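My questions all concern the structure below.
A single protein chain has been omitted from the complex, and every remaining protein chain is retained in its original position.
For reference, chains read A and B in written order, and residue numbers begin at 1 within each chain.
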Amino acid sequence: MMADISKLMDNEVVMAFASYTTIILSKMMFMSAATGFSRMTRKAFVNPEDCASFGKGENAKKFLRTDDRVERIRRAHLNDLENIVPFLGIGLLYSLSGPDLSTALLHFRLFVGARIYHTISYLLPLPQPNRALGFFIGYGVTISMAYRLLKSKLYL
Amino acid sequence: MMADISKLMDNEVVMAFASYTTIILSKMMFMSAATGFSRMTRKAFVNPEDCASFGKGENAKKFLRTDDRVERIRRAHLNDLENIVPFLGIGLLYSLSGPDLSTALLHFRLFVGARIYHTISYLLPLPQPNRALGFFIGYGVTISMAYRLLKSKLYL
Partner (left out) sequence: MMADISKLMDNEVVMAFASYTTIILSKMMFMSAATGFSRMTRKAFVNPEDCASFGKGENAKKFLRTDDRVERIRRAHLNDLENIVPFLGIGLLYSLSGPDLSTALLHFRLFVGARIYHTISYLLPLPQPNRALGFFIGYGVTISMAYRLLKSKLYL
């Protein structure tokens, strides 16, 4: 029984999917830390209890504000969520559908590279179309896996 | 080894889950494209670098604004994320728990149909309770799968 499970993770495509997924999800989690850190350094909070230590009453209220830098990180984070969730679902099912190893690796590497490039373009920021390019490569990779999955395994 | 993996995707419930999941995640990805498209046509941007090509300095600033249409698409997208993520996780584990094929198909079809109906109701928009109905059918399907999963396979 344990052996059967291990066999699933011995499959090279599944192992590669696990590795790239873990990397890109860790990168996404970094955005949470970056948001928290930028809220602290820029003193821009949204919950009254978060800035209670900076003062009381009216004095604390001035820290309840939006900040361009914080909002930019939050947008990059939400864009990650919107794009990594489809990659997770479609990529897992694609990996289980027995694709060619080199084709699968190409998909995973392009996606992870494109999303890291997207984050860098968003945070610096780089002029467009840098961020758009990162977005569309990641988008295209996911659509390509969805297409191969539906073509080979459609069951409605 | 490869054979074991293929067997997983030869299971009809898993294949059906893969097909419906790929369809509904592709629909969700369409919301990203719709947001980008409506930002372009309505000239309503949130990042200064996105409207740099429309003018410089003060002239570009007028394009940094929120637009009702764009915000509506973004709300539909976020509602998708909030509801499709639980479907992904619970649905995958439900599919692996060996449910009856016809029961599983009923769940997947209802969910995908309800979420498409939710999006149409949100974007047109249709009067309530159209959107609420789409939401609650999808919600109920996921709760039903969660209930069956916990009833048959609870291990805490």
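Side notes on the structure shown:
Here, a residue touches a chain if its C-beta (ideal position, glycine included) is under 8 Å from a C-beta of that chain, and two chains touch if they have at least 3 such contacts.
In this text the structure is predicted, and so the values were computed from the model without any measurement.
In the complete complex, the residue from A:8, A:60, A:116 or A:143 that touches the missing chain is A:8.
Remark: the residues of chain A touching the chain excluded from display are 1-2, 4-6, 8-9, 12, 14-23, 25-26, 28-29, 31-33, 46-47, 49-50, 52-53, 77, 81, 84-85, 88, 92.
Residue-level contact of chain B with the missing chain is found at 4, 7-8, 10-11, 13-14, 72, 75, 81-83, 85-86, 88-90, 92-93, 96-98, 125-128, 131, 135, 139, 142-143, 146, 149-150, 153-156.
Following the convention adopted for this analysis, only the chains that are shown with their structure count from here on.
The geometric centre of chain A is 16 Å away from that of chain B, both derived from CA atoms.
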